[in-house]
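Only one protein chain is missing from this complex, and each of the others stays in its spot.
As written, the chain order gives the labels A and B, with residue 1 at the start of each chain.
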Amino acid sequence: MSGEPPSRGNRSVLLTLFRYEIKRLIRDTRTVLIAIVAPLVLIPGMIFVMRAVERSEERRLDDTVYEYAVTGDEAEWGRAVLAAALEREANDPDTTTGAVRFEERADADADSLLGAGAIHVVVEALSPETYERIRAEEAAEADTETESELSLPTLRLRHRGQSDFSRNAAERLGNRMAEVRSELRDSVYRAGGFPVAIQQVAAVTTENTASAQREGGALLGLALTPFLLFLMLSGGSIMAVDTISGEKERGTLETLLTTAAARSDIVKAKMMGIIAVGISVAAINILNLLLYLVLGVVELPERFVIALSPMDPLLILILFLPLTVLVASALLLLSGYAKSYKEYQLYLFPLLFVFLVPSLVAMLPGMDLRSAIVLFPIAGIGVAVREIMIGEYDWTFLMLAFASTGGAAWWGARLTERTLSMERLISASDLDEADLTGGPALFPRHVLRWFGVMWVTFLVVSLWFGEALGVRGQIVVNILIIMFGGSLLMIRLYGLDAKTVFAFRTVHPAVWLAVLIGIPSGYIVGIGLSGLVNTYLFPVPQNVLEAFGESLLGDDMPLWQLVIMLTVIPGIFEELTFRGALLHGLRKTFGPVAVCLVAGAIFGLFHVSLFRILPTAYLGVLFAAVVLMTGSIFPAMLWHFGNNFIALVPLQLGWVTGETPVPWWAYAAGLAGLVVTFSIVWTVRTPYPDLKEKRPKEFL
Amino acid sequence: MVESMIQVEGLEKSFWDESRGEIRAVDGIDFDCRPGEVFGLLGANGAGKTTTLRMLATILKPTGGRASLNGHDVFSEPEAVRRSLGFFSASTALYPRLTGRETLEFFARINQYPSERVPERVGALIERFGIAEYANARVEKLSSGMKQKISIARTIAHDPPVLIFDEPTVGLDVLAALEMQRVVGELRDEGKTIILSTHIMSEAEKLCDRIGIIDRGRMLALGTLDEHRRATGQHYLEDIFVHFVMANLSDDEGATADIGSPSTSETIR
Partner (left out) sequence: MQKENLRRPATVNWQDIWILYRRELRSAFRERTIVANSILMPIFLYPVMLWVMFTAMMFVSGLADRATSRIMLVDAPSGHAVLMDTLENRSNLDILAAVGSDSAVALIQAGELDALLTFLPPDTEGDRFAENFRIVIHYDRAVERSRRASDRIEGIVDDYRDAWVDSEAAQLGIAATDRGQFRILQDNVSSGEDMGALLLGIMIPSFLVLMVALGCLVPAIDSTAGERERSTWETLMTVSASRLSIVTAKYLYVATLGITAGVLNVTAMFVSLGAVMGPLLAGVGAEFQFSLPFLALPVMIVAAVALALFFAAAMMILAAFARSFKDGQAMAQPVVLLALLPMVLGQQTDQTLTPTIAAIPVANAAMMIRDAINGVFLWPLIAETLAVLLVMVALCLLLARAVLQFEDLLLGSYDGSFWRFAKERLINRNGSEPTARAEQGVV
């Protein structure tokens, strides 16, 4: 039985298919109108309206007459400062409509007027003593300590933060008063014999070496790739949504398949269609934007100068070529999997994320752009485009970017072609026994959804109630109620057998020995992994690490309680949840290796903070592997308990601290230990029953 | 020796279901079609008719056995097979936004009909089926009768020697069904080889030169109507059909009752 011979492809057939795809799309006037023409008018229209509203708001803020009152035991002095400040405002306006106007309201009860919003600012002028007194009172109320401060008279600008007007008034007055203060300081210094003005000491000037074009280019370069990418994704979708999922719905796909056109030609023609429409839509939108720029409907930020050499657009076009192919492959694949027009739209949203997020990488601060990032598809193009816009033409760099995304595009196109040739996709029928009978057979289908809901519940509870619950409460709620309780609920709902789900089986004695070796080894390697992650991948601010440590252990619990809360309970119930229920649910959906990785990743995600995800996931993979190889959950429980124990107890007992360095040979020993552990387990393995069978080749 | 236009040997198709494992939709079918004959495939829903035909049309890949059409093997030369084939099925639809004429042109071209002769061919088809009046209207605006005509026309647009009609009269009214049957007859007279699958007995009786009875993935009987009549002692195709199906059922269930004459068992498998 041989496979289909490599398709020679037929140029004229390909062109015919392509022509007719385009023809059909253009005739769909409704879609063309709504998806292509309407946005051309609506979006600039919306931008225009929003800008107009914004400007009228600004004018309102500038035109108002702000009302203030002066209170406090040094009110006269306060008025004097205020007068000086307002004079500066009158003489040196910096708004388009002239100086901002202020008016005093003399009223006894200024504070309640402020509270009611009848005046905008209350200027409270306090003598040093009064200020000290007030501060002490407030500190006593809030039960905080105060630091000692210089004894100075104080002007408190009391305002309502929730009102833009009030905030604006207070800010303006504050700035002007600061200017008055600088002047006073200067004169005091001069009078005291200071030879120069303060600003002239160690005077700093900054020189911008970038030309205006370079700056403009940098800004545009950041936004260009995501913008174009978005246009292509949405434009290409106009074609993609119909091209397979729509055809499936209408039954014309089968007709097409019975013609003499080669499968690969059909796929290529559809991809060409998506690319053509995507590029056209992107081009139309850009031209449209330029038109509106010229017409003045949409404005650019000030000082925005773009200077492109004629080569730039060409270079950018070339760089975008592999990106368009990648986009088209993804969209076509999506169209192939979606069973209807509606479903396509549902899955498009996450796909947009997958593409747009890497393209934003150029916006990350501190990223050395001339770095390995160029080897990542999509992200590499984003970075390369920005480099071009700045005027840097590092050819090696650009070629690497092209190559990496090009490679991804080529791989994507091949994957698409292969997948779409699969019969299952084209003549899909998903009725099978699980759908009909429900019950335990349905559990694998739904397990991920359940864990998704559990994760969200877990997240919300931790964030919302975390502090109130304390460590004990969190352990109980998160582990016992949400995780374990969720597992029990699943068992009940799907009519599963708890013993099977939780993998309560006996194991070969040698496994226990293996686990005992594994515990310290895994732990050391885990430390190494955390270190690597922290240094190279997810640098975490130091204060977050410290805060986390405190939150976990700050409660001053006796050691035995900590041991139960942090080692025994997780060791038992987290295992039951993740290596029990989750593993059982996933066993049929993925092959053994994939199951370990997925289960590990999910376990990691449940430990929500960024820097804990990878190390926890690593442990999750180890534990899952042990369970799969031994068919029993007990070794994993022991390992989990042991791991947490080593992490907790020596630290608490003071034998080690967070700073204790780990010698390099310990890492090597750890790795060796892990190898030994898994060798033993593998040798005496009793595999987890009823795993996914590999689909025989002929059914691929 | 008349060469077979279509040759099917031991054709098998299994599907892989995640929970049930292998499911055999077609379990070893043999038949052949001679040039210029109308071969009927008779069977209940789910018997494996459609799957067999789709394998012949290379939409599905057989998991066992061999098949060839017009001298081309479905495995090694699928495009050549499809070039020689016109496939008509109730589930194959037309593109709503193309006109009738454009539809015919498209399918002619894409099936590699010589492009310089396409306009002529399309004109001839339009005339033959009498659709000149609305050939330039979009398909979505047409009634189902008109759509059917265009469907048949596009099936033979590239003048293939072999035609497959999968339940072509399903859902049609009496007159439309008769019209369809007339066209099939016409095409046979022009020398086309036709496989017709149906579960309407009268249609099979009227049109088919030979009839194969399929049930549960297997070919139960193969021959002319007269041969079937002699084999089973029944006159009406309906009764013949039931006879074979029942026999197959009880065979599978291990009953030893002997139904029919020894010649029956010869034609089985």
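Remarks
One rule holds in what follows: a contact is a pair of C-beta atoms (placed from the backbone, for glycine too) under 8 Å apart; a residue touches a chain by one contact, two chains touch by 3 or more.
Computed from a predicted model, the values in this text were never measured in an experiment.
In the complete complex, the residue from A:Gln200, A:Thr396 or A:Thr660 that touches the missing chain is A:Gln200. Within the full complex, the residue among A:Arg59, A:Arg133 or A:Arg185 touching the omitted chain is A:Arg185.
Among A:Asn91, A:Ser148 or A:Thr209, only A:Thr209 touches the chain that is left out of the view. Only one residue from A:Met177, A:Leu257, A:Ala379 or A:Val447 touches the chain missing from this view: A:Met177. Even with one chain removed from view, subunit A keeps its contact list with that chain: residues 30-31, 33-35, 38, 42, 46, 49-50, 53-54, 57, 60-61, 81, 111, 114-115, 117, 124, 131, 150-165, 170-171, 174, 177-178, 181, 184-185, 188-189, 192-196, 198, 200-210, 214-215, 217-219, 241-242, 246, 340-343, 345-346, 364-370, 390, 392, 452-453, 456, 459-460, 463-464, 538-541, 544, 608-610.
In this section, only the chains that are shown with their structure count from here on.
Partner subunit B is touched in their complex by these residues of subunit A: 1-5, 7, 10, 12-13, 16-17, 20, 23-24, 27-28, 250-252, 254-255, 257-262, 423, 426-427, 432-434, 441, 588, 693, 695-696, 698-699. Every residue of subunit B that touches subunit A in the complex is listed here, in rising order: 14-22, 54, 57, 59-61, 63-64, 75-80, 82-83, 85, 87, 89, 91-98, 102, 106-107, 109-112, 115, 138, 158.
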